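All protein chains but one are shown in place.
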């Protein structure tokens, strides 16, 4: 198995201006490292253009997994899903449904996450919430599926049928 | 805190023609009043154009919350989600996922709701089912998140970072 790599993109006006410390980004890096991903950290401001540019760059680089943190809520500057949707080739709704449904009945604000996830080329892109708790809870839910998901993306077409019969989704 | 306002739009051919009494609309008004929203009631016929027009009018009026009831099922005239999608700027899938998931394992017809939710300008738009029971059950699920959601939409950009650090989604 090749080693897997990931990038965390912290989306925050205040962090990108140096007015606040980034806590959710490093939390995501720590967890993804623990899941076996060699993980880097980027910081961009809120808004469609900064986030979309950062995503496109990492997808072109062929990064296996790109995780954003922040910008998925209801505030006027929360535009991370709108920046993510246009770069996605194939939507993967189950990942964000699983993240959100873990909060139902527990935290009434979990249903306000507008996060999306999907595949762009051979990169898996996932929006996470902007709080440390949200990052931790979300990655606890989807973490067990991430390395398998990324390995499937790398399947060569000739390997695909065999892989599929072993891991049918 | 400014007072919050809402509009319920009953979507029903029969009610709009005076052939049936509107029960789900008044039920929604009653519940939203109880949640602190000063709530008005509109009635329109089924179909994309009547519903989309009513939504656009209320969004232009700057209403905080617009809730539809009816037209989210599988009948040929159930077109409320198709009328809603084009007026939405930012989708909010967690609200309808939460509404539907509360019915899974309980009521096999809950999974037939095609309701969507999202943000249009500074207005939150949510489709609810067309029955009194469906309205009551759905608002019991999402009610605890509604006033916070609407307050977030009103954030001025300069307030946003502070609000976000308090209520991270």
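In order of appearance the chains are A and B, and numbering begins at 1 in each one.
Please note the rule applied: contacts are C-beta pairs under 8 Å (C-beta built on N, C-alpha and C of every residue); 3 or more make two chains touch, one makes a residue touch a chain.
Here the structure is a predicted model, which is why all the values come from computation and not from measurement.
Enquirer: Looking at the full complex, which residue from B:7, B:39, B:101 or B:123 touches the chain that isn't shown here?
Expert: The single option touching the absent chain is B:101.
Enquirer: Among A:9, A:87, A:116 or A:142, which residue is in touch with the absent chain?
Expert: Among A:9, A:87, A:116 or A:142, only A:142 touches the chain that is not shown.
Enquirer: With the full complex in mind, choose from B:25, B:50, B:81 or B:118 the residue touching the hidden chain.
Expert: Answering carefully, the residue with contact to the hidden chain is B:81.
Enquirer: Counting contacts across the full complex, list the positions on chain A that touch the omitted chain.
Expert: Residues touching the hidden chain, for chain A, are 90-95, 97-98, 101-102, 119, 122, 124, 141-142, 144-145, 148-149, 152-153, 155-157, 160-161, 163-165, 167-169.
Enquirer: For the chain that got dropped from the picture, name the residues of chain B it touches.
Expert: 12-14, 19-20, 24, 70, 72-79, 81-82, 96-97, 100-101, 104, 108-114, 129-131, 133-134
One rule holds in what follows: only the chains that are shown with their structure count from here on.
Enquirer: Roughly how big is the turn, in degrees to the nearest 5, that lines up chain A with chain B by CA atoms?
Expert: 120
Enquirer: Please work out the Cα centroid separation of chain A and chain B, and write it as a whole number of Å.
Expert: Roughly 28 Å separates the two chain centres.
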